[in-house]
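Structure record follows, encoded as structure tokens.
Heads up, one of the protein chains got dropped from this complex, but the rest are sitting where they should.
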Amino acid sequence: MVTRQETYFEEFEVFSRKTQSSPVQYHFSLLAPNEDIAIMMAQENFMRREAVDDIWVVKRQNIRKMTVEEKKTLQRMDNKDYRTTKGYGYLKKKWRKYEQGMLDEKEIMSWGGGVTNEE
Amino acid sequence: MKNEALKNISIKELLLQLADDDFIHSYRGAEWLGLAPHIEEDVASASISQDTMGHAAIFYKLLEELGEGDADRLAHDRPAKERRNAIILEAANGPGYYMKDPDYDWAFAVVRNYFYTEAKAIKIQSLQSSSYEPLAEVAQKVQMELYYHLMHWKMWFVQLLGSHHADAVSRMKAAIDKTLPDFAGVFSLGQYGEEMVELGLIDGGIQKKWVEAVTPIFESVGLATTFKIGMAKGDGRNGVHTEDLEAALETLSEVYASDKAASW
Partner (left out) sequence: MNVLFNEMTEQEKLNHFIARIEAGEKIEADDWMPEDYRGTLIKLISMHGISEIMGALPEKEWVPKAPTLNRKLGIMAKVQDEMGHGQILLRVAEDLLKPCGKKRDDLMQDLFNGDLKFHNVFHMEAKTWGDAGLIGWLVDGAAIISQTNMLGSSYGPYSRALHRICAEEVFHAQHGEAIIMALAEGTEQQRKLVQDSIDYWWESLLLFFGPPSKKEVGSSKQDITIKYRIRTSTNEELRQAFFSKYVKRILSLGYTIPDQTLRFDKESETWIYRQPDWGKLKVYARNEGPRSQGRLSLRRISYENNKWVREALAPKVM
């Protein structure tokens, strides 16, 4: 038997992405009876004054958030230099000895635009 | 020379039709502010009314550039008999006044908005290749905003009719029956229509394209697709209008008319 739920108002969380290369950002929640209406409401409710490239709506019940206990798992000690470039900074000095520059983050990320051939 | 005069008058007539249609349509939308079925929709549809008023302002501006006078005067200070909007667009949202007991009908709003936006989209498509260059340029910009308007109203139309909720379906059908008998007024190009088409200002056959566009939508929600579209109350393009427009003009020009020379 089909029964009707009491309410027209389902909760949707609204996300958007400013440009094709930006991360998705959370905005706010809205009420709508289904996701087609939700997505139609999203831009004009939360992004009237900003340009966006894409919008996501997610039914709130499909989002699993952390509990207070689980949030405790987010803590870490400050001893993980080996995971980051910070732990390898001494290489700069080493390479200088061999008259070579350091291939640091700035240098490597700049290769995205193509590497200039050189001797 | 005679041809030149005919051309000028055709351009002005077309611009007046476009401007007056959007102006009164947006006015009816503005009356809905705060009264939509839910708050989120109120906010979303308010953007559409603003966009539409923005389009009217651009068309009035084109008339201003042709020496027809100030855009605000064109919008606020022309009596009903000089207005060119289609009669269906001036029809009140429902019984009552927007400030007191507005017995507005969301079904009528959805049907009129969807039908009008579909018609406008077809016209604007055609105007992008109008022989009147300034209008063609404007049409390219206006077109961008119509994607959202059309998708928005089509969604409401399809969802309410597709809900299989007996009350909703019968209200929507009643709204369609109220709208179609006057909807040909939107397609009419008025007494200079032939010249407009001959001069390449706009294409003819908008009504046919409109029927082609809405037919699959009607079919998708199980509606009959035998259209009887009329102009029961007359052709607004020729200055024929109803009490509803008189009342609207009185309201929308109340402040403007209190001092026409003042700067507001």
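Just so it is clear, A and B label the chains in written order, and each chain counts residues from 1 on its own.
One rule holds for everything that comes next: a contact is a pair of C-beta atoms (placed from the backbone, for glycine too) under 8 Å apart; a residue touches a chain by one contact, two chains touch by 3 or more.
Since the model is a prediction, treat every value here as computed from it, not as a measurement.
J.: What shown chains come into contact with the chain that's not displayed?
T.: A, B
J.: Among B:Arg84, B:Arg171 or B:Lys209, which one is in touch with the chain left out?
T.: Answering carefully, the residue with contact to the hidden chain is B:Arg171.
J.: In the full complex, which of B:Ala71, B:Val111 or B:Ala175 touches the chain missing from this view?
T.: Residue touching the chain left out of view: B:Ala71.
J.: Please output the residues of chain B touching the missing chain, sorted low to high.
T.: Chain B touches the chain not shown through residues 27, 30-31, 33-40, 42-43, 46-47, 49-50, 53-54, 56-57, 60, 71-72, 75-76, 98-106, 159-160, 163, 165, 167-168, 171, 248, 251-252, 254-256, 258-259, 262-264.
J.: Can you list where chain A touches the absent chain?
T.: Given the touch definition above, chain A has residues 1-10, 28-31, 33-34, 37, 45-46, 48-49, 65, 68-69, 72 touching the missing chain.
We adopt the following convention: only the chains that are shown with their structure count from here on.
J.: Using the touch definition from the top, list the residues of chain A that touch chain B in their complex.
T.: Within the complex, chain A contacts chain B at residues 8-9, 30-32, 34, 36-37, 40-41, 43-45, 48.
J.: Which residues, counting only chain B, touch chain A once they are in their complex?
T.: Per the stated touch rule, the residues are 38-41, 43-44, 46-47, 148, 151-152, 155, 159.
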